[in-house]
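Got a structure here, written out as structure tokens. Questions coming.
Only one protein chain is missing; all other protein chains are in place.
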Amino acid sequence: MSLLRNLGAWFNERLDWNSLMAPLRKKTVPRHRLSYWYFLGGITLFLFMIQVVTGILLLLYYRPGANEAFESVQYIMTQVQFGWLLRSIHSWSANLMIFTAMAHMFSVLLLKAYRKPRELTWISGVILLFLVLGFGFSGYLLPWNTLAYFATKVGTEITGQVPIIGKPLMVFLRGGEDVTGATLSRFFGFHVAVLPGLATVLVLVHLLLVQRFGISVPPKVEQEWIVNPNARREMKFFPNFALRELMAWYVALGVLGALAALFPWNLGVKADPFAPAPAGIKPEWYFLFMFQTLKLIPSKIGPIDGEVLGVLAFGLAGLIWLLLPLLESRQPSRPKQWISAFALVALVYMTGMSIYGHLAK
Amino acid sequence: MDILRNKFRNLVAGPIATFVLLVLSASSACGQTTNSCLDCHSALPEPLGVSADNLKLDIHVEKGLSCVNCHGGDATADDPDKAMSRKAGWKGKIERKQIPQLCGSCHSDPAYMRQYNPGLRTDQLDQYHTSVHGKRLAAGDTRVAVCTDCHSVHGLRAPSDPASTVYPTRIAATCAHCHADASYMKPYGIPTNQFVNYNKSVHHDVLTVRGDLSAPTCSTCHGNHGAAPPGVDKVQNVCSTCHVFQAQMYEKSSHKGAFQAASLPGCVVCHSNHGITHPTDAKLGNGSEAVCLQCHTAGDVCDQARATMLSSLNHLDQAIKESDQVLAMAESSGMEVSQARLSQNEARDALTKARVTIHSFRKDLIDQDIQAGLAIADKDLKVGQKAMAERDYRRIGLGLSLIAIGLVLTGLRLYIRKIES
Partner (left out) sequence: MSMGSSTVIEPKPATTPVHRRKFIEILLGSGFLATGLAFLYPIVRYLVPPRTLDLGGDSVVAAKTGELKPNSGKIFKFGSRPGLLVRTAAGDYRAMSATCTHLSCTVQYRDDLREVWCACHNGKYNLDGRNISGPPPRPLEAFDVQVRGDEIFVRRRREA
């Protein structure tokens, strides 16, 4: 033990570790009936770290390229020791992470944690969500099976619908006019280099901002605590909250393991660009609400093409979502009610459309 | 007109202009082509009427031929007497007896046909003379089929055109026009149930549902121009052009000699000729579909052999189903067994081969195929069982990990409680 202490002291003399860690030791987390929502951000971070580790391990055997991708994933699933486990964990964790990221976002929205001075935290978070969706979209293609091939085809096709920049953007994404091996190479580059680089930077920024501003308290609870200061409760981050977070992480790990072992991720059939698209092709669940909406929009609304209008509408919605804190009132203690209502409507809409899209033929 | 410019322009231009004007006015009065026949006959009722729209799709018309090429006459004359004059070579309605000769006047002339389609055969008329239809026509029976009955006329399409009456999927219906008409066929005393039977057959199914145009229809076995039944002793030659293996086995089998001696038509005895249904193992059984017991007596040495053959087929079938089941279970639990799934196809191929070998009626040969199939099915079963064992191993591993996680969670809970109490 004293060896460790001496080692710590040696590093501390040079890095001044203690003064760096001091604010963290003092960090507290508000404790109230809605505190459980605070775990979601950490769980998302944990799942992201799982993705990085399993992703790097998969990289050791995966081969990008239309001729080899499918076979290399098949090799991982059948020949590599515990390859099935790592691949299934990677796929399940991806879906779980997108779910927790969205839950985290909605909880922040409804608990109004994005108010001044935390606007930048929100903005960095929304961009991170878009990056995570990009991870999902690019990663989905990598096994090069039929479902992935056609889902990518449809998805990039919809991107091409955006006026003016749509077509060049689609060609940029596809690495050409059609979805080919070039698309696979490109998506691979995005998935393992570009997106991880951007995401890492943004995660660090996001965490630093959270650290800078502390944990926000929902308006109603804030009011209660102003009226009755004795009711205010807080918990030290280290070790109390951190230990609880660790429990949540272990639960997430257990859930992942169970999912990977009981419901291994399907491999499917190798993509054949010349085969017709399978009937009822659908994107993954996190894009379903947009996909279903586009299917329901009539083909023409006045002089404008329905699908273009839909894509533009979602683009606008995304922009509003990103800049939501700027629409909030100047006084953080009197937040605007319509934003909460808007958030609830959006949540109900997204959930409802996703279910509809899942059940529809 | 550069050639004429120097000397003859003034001489020739005038008459040319007048001629052109005349032709233009004449054609504007007569319609698109100089075909006076159609002017009247397109408006006449049956049987003299000819649909102009239909005629446009006729392959002879497409190639540039017209009414006068078959019927003679003068298509440029508007006056019916002039158009349909014997002097102009008008033949009128062609007699049925003359039709083959008329068609053959072009279609049997290789030099002539070469102008239009060098690849077309030119022996149809010769073939026709050997057919039942041809022979009866020569004997004076005009109720038999002639060229126009099958190919239609005045709207005749090439056989490769799906709308043609002799396109593979439509041939059976064309033959059935007469051959399924009981009252029409009464004088000939031959059955008229072939079409109905054929429509129940597996060949009809493959042709119309699966769209495989190489599947047999009436003309495949009977010939088209030289149509005649193959003859009792020749039936297996016809079947063997596609079903080679079965025919080879049958040739060497005990049944060949026996059927020949009894003047029985080979393949047809068990499989029928027109209503050939997809054969099942029930043919080897002793139920309603049994064929062996049509001749053999129950309990005799052959019947016992039959029972043995059937049971070995069933044995292999069962083995394949069993390994399929285990593989399916493994697959739905998430195990990767695609290689074994593929190998099952080889086992199924062995079963198919065994069913073909039945035609040799030799237990030892059948057993060879059965054993090969059983070996593969057994190997695949083992793969499936191994996959299920692996699945159980994974679940045990999961259980142990969850216990370990449970330990940590309990420990953390207690630790938290401890430091906060």
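Here are some notes:
Going by the order they are written in, the chains are A and B; count residues from 1 in each one.
The criterion applied here is as follows: a residue touches a chain if its C-beta (ideal position, glycine included) is under 8 Å from a C-beta of that chain, and two chains touch if they have at least 3 such contacts.
Since the structure is predicted, the reported quantities are computational estimates derived from the model, not experimental observations.
For the options A:Asn240, A:Asn266 or A:Thr293, the residue in contact with the chain missing from this view is A:Asn240. Listed by residue number, the positions of subunit B touching the unshown chain are 212, 214, 241-245, 338-339, 342, 349, 400-401, 403-405, 407-412, 414-415, 418-421. Mapped onto subunit A, the footprint of the missing chain covers residues 28, 31, 57, 60-61, 63, 66-68, 70-72, 75, 79-83, 85-86, 180-181, 229-230, 232-236, 239-240, 250, 253, 270, 273.
Basically, only the chains that are shown with their structure count from here on.
Against subunit A, the residues of subunit B that register as touching in their complex are 333-336, 338, 394-395, 397-398, 401-402, 405-406, 408-409, 412-413, 415-416, 419-420. Within the complex, the subunit A residues that touch subunit B are 74, 77-78, 84-85, 88, 239-240, 243-244, 246-247, 250-251, 253-254, 257-258, 261-267.
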